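Shown here: the complex without one of its protein chains, the others still in place.
Chain IDs A and B follow the sequence of writing; residue 1 opens each chain.
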Amino acid sequence: MSIATASNTADPRRPVAIIAFCRAQPLGAAGLIVILAMGLAAIFAEAIAPYEPEVINFGAMLMAPSLEHPFGTDAFGRDILTRIIYGARTALTIGFLSSFIGCTLGGLLGIASAYFGGRADLVIQRFVDVMLSFPIIILALVVVAVLGKTELLGIDLNLVLAIAIPIIPRSSRVVRSAALSVRAMPYIDAARAGGYSAWHIITRHMAPNVLAPYLILLTAYIAQAILLEASLSFLGLGVSEPKPAWGLMLAGDSSNFYQEAPWMILFPGLAISLSVFAFNLFGDSLRDWLDPKFRL
Amino acid sequence: MLRYLSRRVALMVPTLFGVALLTFIMLRVVPGDVVEVKLRADGGHVTEEILQRERTRLGLDKPLPTQFVDWMAGLVTLDLGNSMWTGRPVVEEIGVRIGLTVQVAFMAAVISVLIAIPLGTISALFRDTWVDYVVRVFTIAGLAVPSFWLGMIIILMLLTVFNWSPPVTYTPFLESPLQNMSQLIWPALAVGYRYAAVVARMVRSSIIEVMREDYIRTARAKGVFERMVVGRHAMRNALLPAVTIIGLEFAFLIGGLVVTEQVFNLNGIGRLFVEAISRNDFILIQALVMLLAAVFVTMNLLVDLLYGVLDPRVRHA
Partner (left out) sequence: MHNISRRTAIALPTLALASPALAQQRPDELPRRGGVLTFAVGAEPPTYDLHQTGTFAVMHRVAPHYSTLLTYEPGNYPNIVGDLAESWTVSPDQKTFTFKLRPNVRFHDGTLMTSEDVRVSYERLRAPPAGVSSNRLPAFRQIDLITATDPLTIVITMKEVDASIMDTFASPWNSIFSAARLAQDPTFPVRNVMGTGPFRFVEHAAGSHWVGARFDDYFRERQPYLDGFRAITMTPSSMVNALSGRQIQAEFRGFTPNERDRIVRALGTEARVEESSWMLHMIVSFNTERPPFNDPRVRRALSLAIDRWGGSASLSRISQLGAVGGMVRPGSVWSASPEEMQQWPGYGRDMAANRAEARRLLREAGQENLTFTLLNRNHQPYVTSGIFVIDQLRQIGVRAEHQQVELAAWYAAQGSGGFDVMIDSFTQFSDDPTNVLVKYVSFDKAEVATARATDRELDRLFDAQARETDRDTRKRLVRQFETRAMEQSYAVPLLWWQRIVVMNQRVRGWSMAPTHMIYQDLRDVWLAPERS
């Protein structure tokens, strides 16, 4: 792994880096544009969306796409475009939060595992093994069922947690292998000799040097988290009606109506695919740019 | 080799034990039990005493450590217990459904390998040309499209274009291969796309990596026909990571079928899992989790062993 050298040539912390990135990675730039568009839609949903996302209008039930309702309406007469715009908010918030929590905790665990080595490493790795062999759906079910609903700003925190937990072992594996090469650097031993605490060394000396894989993981797992949220909502374990969420829009009534009203599943499915596609495209290019040899 | 193998097998034991313990604890903190679902269904009205009696019969009133030890003792002797919902042995419940799930997973794996290896190779050889871009967009899309949605779209297409829907009951392959395939090929395609995408990406990046290695450069410099280089040297080394990912993804796939089986109304392990969960059929959920975990760790082990066989450098690491 050539983390240290890679971060010299392409420091993600420099703002000009974005321009350099876009020039070197046109596909990645396209992904970035889609992500930014989604972000704007999510932030300004109230201003952009033509209707209210949760208000029932039986007068406009199951309308095909038209000028009035570009993506049609669902069985409750709710505008699908509106629900997709608000759904971006749900997807991005849950996607980003769970990926952030998962990758950060996983990253710290990975660095700690690499730093302490020996027995601690062994124990942590066995724990990671257990987590990796554990079906995600069970985790989600248990977290959601046991903790109930804890809402913060309209986001179900327990769902975020349920999606973040399976990310922890996966990201910790990757970060650990990157951190192992950092651990071998002489300045880490120097820092230890200098009497710095383990926490200090992990956060101040090691973490900045695994920033590249961390960022790659973060984008990759936002995509995974969006997909996972969609699957869980589809199974009825995720977001609850009438909240707008893309996976949820494919479940319930949609599975009942999609033959008569294919727009009900077409657009939410495209929204999921496009957003995950954009994050993957961006993440891929980011990896190529930051560290071509890095592998997920 | 034998020592390495036994060490790896020994390492599986604590992992599986950890999964067992975690599953057990997590399930017991979930509210509700199978008894209420069973007896209260459809307006059944039962007293607390009846519920309690049924709980006693199922052993749900025993202290948790006893329940865990009982379960562990059963696991060691390969007795997985009886489903709390139907009362039939868990082995039987899983047995009648596992064939279908394994077949779909296997077909998806075959489809994906058939698509992925040529695609990944072409993409690597024509790196940074429009061919590469097209393939990359196709494969990244494969990672982005939710398989259950793809399944719905497939059903919709079959229905609107051909006015035909796949058979709804499972016919074993040996009984009628055509009937069997006409039902299972669709879910295999729906999940196979993602699988193919993952493998193709892996093939592409490892071929690119291998092409950079000195011996390939030497071979190319000597003017050996490029295809020969790729065929002989690059492919063999590049396929290693592909094999890894095929194995690892296979284990994931079985778990991932949970959602797709709902869409296609397949009577497989995934649907059994979802049903067991909605009823809190602890014994069955535990058995299914252990089964999935066992498949996962075994796949890991097989992949590692295969790696050792194909690449002598790894063997003594």
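As a convention for this text, contacts are C-beta pairs under 8 Å (C-beta built on N, C-alpha and C of every residue); 3 or more make two chains touch, one makes a residue touch a chain.
Here the structure is a predicted model, which is why all the values come from computation and not from measurement.
Novice: With the full complex in mind, choose from A:A29, A:A42 or A:M63 the residue touching the hidden chain.
Specialist: Residue touching the absent chain, from the options given: A:M63.
Novice: Considering the whole complex rather than only what is displayed, give the residues of subunit A touching the chain that is not shown.
Specialist: That gives, for subunit A, the contact residues 54-56, 58, 61-64, 75-76, 141, 145, 148-149, 151, 236-237, 240-243, 252-253, 255-257, 259-261.
Novice: For subunit B, which residues lie in contact with the unshown chain of the complex?
Specialist: Missing-chain contacts on subunit B: residues 30-34, 36-48, 50-51, 53-54, 57, 85-88, 92-93, 96-97, 159, 164-165, 167-170, 262, 265, 267, 271-272, 275, 277-280.
In this section, only the chains that are shown with their structure count from here on.
Novice: Using the average of all C-alpha atoms in each chain as its centre, how far is it in Å between subunit A and subunit B?
Specialist: Subunit A and subunit B have C-alpha centres separated by 22 Å.
Novice: For the complex, give me every residue of subunit B touching subunit A.
Specialist: So the residues of subunit B in touch with subunit A come to 11, 14-16, 18-19, 22-23, 26-27, 29-31, 133, 136-137, 140-141, 143-146, 148-149, 152-153, 156, 159-160, 205, 209, 241, 255, 258-259, 262-263, 273-274, 277, 285, 288-289, 292-293, 296-297.
Novice: Can you list the residues on subunit A that touch subunit B in the complex?
Specialist: Listed in rising order, the residues are 27, 126-127, 129-130, 132-139, 141-142, 145-146, 223, 227, 230-231, 234-235, 247, 250, 255, 258-259, 262, 265-266, 269, 272-277, 280-281, 284, 293, 295.
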